[in-house]
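Report on the structure given below.
Missing here: one protein chain of the complex. Every other protein chain is in place.
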Amino acid sequence: MVHFVNVTMAYGSHIVIDKLNLHVEEGQLVVLIGPSGCGKTTTLQLINRLIKPTEGDILVNRQNIKNVDPVELRRKVGYVIQEIGLFPHMTIKQNIEIVPRLLGWDEERKAARTEELIQLVNLDRKYLKRYPSELSGGQQQRIGLLRALAVEPPIILMDEPFGALDPITRESLQNEIVALQKRLKKTIVFVTHDMDEAIKIADRIVLMKDGKIVQAAASKELLSNPANEFVEQFIGRHRLYSGKADTVADVMSDEIVCAEKTLSLIEAVALMRHKKVPGLFVIDDTKKLQGKVSIEQIRKSELSEQDALETIGIEQICPAFENQSAREVFDRMEAEKIDALPVVDEANTVIGVVTRSSIVRSLAEVVWGNQS
Amino acid sequence: MSNILPAMLSHLRITFLGVLAAVILGLPTAAFLIRHDKLRKMLFIIVDAIQTVPSLAMLTFVMLIFGLNDTTVIVAIFLYSLFPVLRNTYVGLASVDKGTIRAGKGIGMTDLQIFSMIRFPLAAPMILTGIRLSIVSALGLATTGVFIGAGGLGMLIWRGIQTRNMGMMMSGAVPVFLLAILFEYVIGLFEKQLNKRQRRSIS
Partner (left out) sequence: MSSFLTELSRNSHAVLIAIGQHIGLSAVAILLGILVAVPVGVLLTYHTRAAKIVLGIFSVVNTIPSIVLLGFAMIFLGIGYIPATIVLFVYSLLPIMRGTYTGIKEVNPNALKAAKGMGMNRPQMLRLVQFPLAMPAIITGIRLSTIYIISWATLAAFIGGGGLGDLIWMGLQSYNFHLVLCGAVPVTILSLLVSFLLNHLIKRASRHKGKEVAT
């Protein structure tokens, strides 16, 4: 769907993209990732010609974009950015309908499409008449996504779209994007610097450094076969799949449901309901573990729903440590009838969760191999 | 009493023509300056200096070219209005959030569409502020026009002062005052309305 053929991009003598060759297949969600300055955003902006390459060719849908009017091209390629960039003077409806309007659709067609779109993300119709500033960041970015989807572009470019959102909203939007892509079969090129995000959503991860691709592979391949030291370091050792279940880091999952201690009780309850969990691990703003709260605790408390979690009296817990033996933790969870334990590193920063089922799954993988 | 209406109309005519000229010249110039930083800095120094010229001095300078009549006052108002119109329009147009512009470009807006659909509507409240400031101060300046022989409400005020006729003076002063309050209020209302619609976060 998108081909980069020997693409070089340089500002003067400074080379940002160095003879890049990349093929994004139709229907794939490809994540471009790498340290800042690696050229991932530039690569993305080359696709909709916000930036022109110095050398080389880029083909979108088998057409060399050199020969396409950039304005025409951009209208056929969805674009979602970290700043969201909703037009503040237009209502949500007008924002969603902007590209159809640019393309001269009639009112009826626009309205029908908007209807489809809001059903796609279960957006309440009352929001249509509101202005962007009346929505939360997460809601705004949902609209940003709808705006990009409006004229059903086969390709969508996303530039750190969830980078400015809080962790909980980010996670729910990540889930949404995965679900949407499965249903709509869009080709998505997604830029992020967050490895967890990449692993979570990507069909294929393209790791870049200094304008070059270091490794491009499916997440699993990348985790089990990092091409070199740089890849290993960038992925983070705790995520690497070793095939053995020795330490907690090997068996933990990063799908932990955490809440900052300043979160209000009502939000905490909503989060538990959404995640279908009976309790939450509480962290502070630097992700240091504070303890846990349960739904009973909240229900029994006489605090108002706007009060912060920390006011309720957080229950201290002893976490699992990432380099602790998995066996030890498993034994403890069995003995104390614990379903889930947060995993922390040396600095008491929460990095994941072990559940009884995650341990069982890891053990099964060791015994029968990775079949998923 | 019968003098007031014609004087008021002539006062408004002088005020509007002056400000209108500044708007007609100022808007496209400000749009042009977005991409020309050096020129902008130079131009702003000049308009700022113009703004600094005392009103009576300005009127006499312009008078030397245009003579003792309304045109002189209109030109002076035009010169004074350049600063608020140009500055506010420029700031309004240039301070539109970069992400918003990038989003517009990214979804395939042409440069013209980015200007007409994003920059201009978002800058509209600021532009109105510039116009409001210009009109209110122009109403005052137009009264001073009487010194160089122009018409308007200043004539009534001046005659009243000279003859120590309080009523005559007030018959000129009150309309000027009310007009200033009216424009301040009405245009301010428009600005608020536009701002409310956008609810731009204060950065």
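Residue numbering begins at 1 within each chain, and the chains themselves are lettered A and B in the order written.
Everything below uses one rule, namely that a residue touches a chain if its C-beta (ideal position, glycine included) is under 8 Å from a C-beta of that chain, and two chains touch if they have at least 3 such contacts.
Because the structure is a prediction, the values reported are computed rather than measured.
Peer 1: Among the chains in view, which touch the chain not shown?
Peer 2: Even though it is not drawn, that chain still touches B.
Peer 1: Applying the definition given at the start, please give the residues of subunit B touching the unseen chain.
Peer 2: Considering the whole complex, subunit B reaches the absent chain at 48-49, 51-58, 60-61, 63-64, 91, 136, 139-140, 143-144, 146-148, 154, 157-158, 160-161, 164, 166, 169, 172-173, 176-177, 180-181, 184.
In this text, only the chains that are shown with their structure count from here on.
Peer 1: Approximately how many whole Å separate the CA-defined centres of subunit A and subunit B?
Peer 2: From the centre of subunit A to the centre of subunit B is 50 Å.
Peer 1: Given the complex with subunit A, which residues does subunit B contribute to the contact?
Peer 2: Residues 97-110, 113, 117-118, 121-122, 194, 197-201 of subunit B touch subunit A in their complex.
Peer 1: Mind pulling up the subunit A residues that touch subunit B in the complex?
Peer 2: Its residues touching subunit B are 48, 50, 70-76, 78-79, 81-89, 98-99, 102, 131, 133-134, 144, 147-148, 157.
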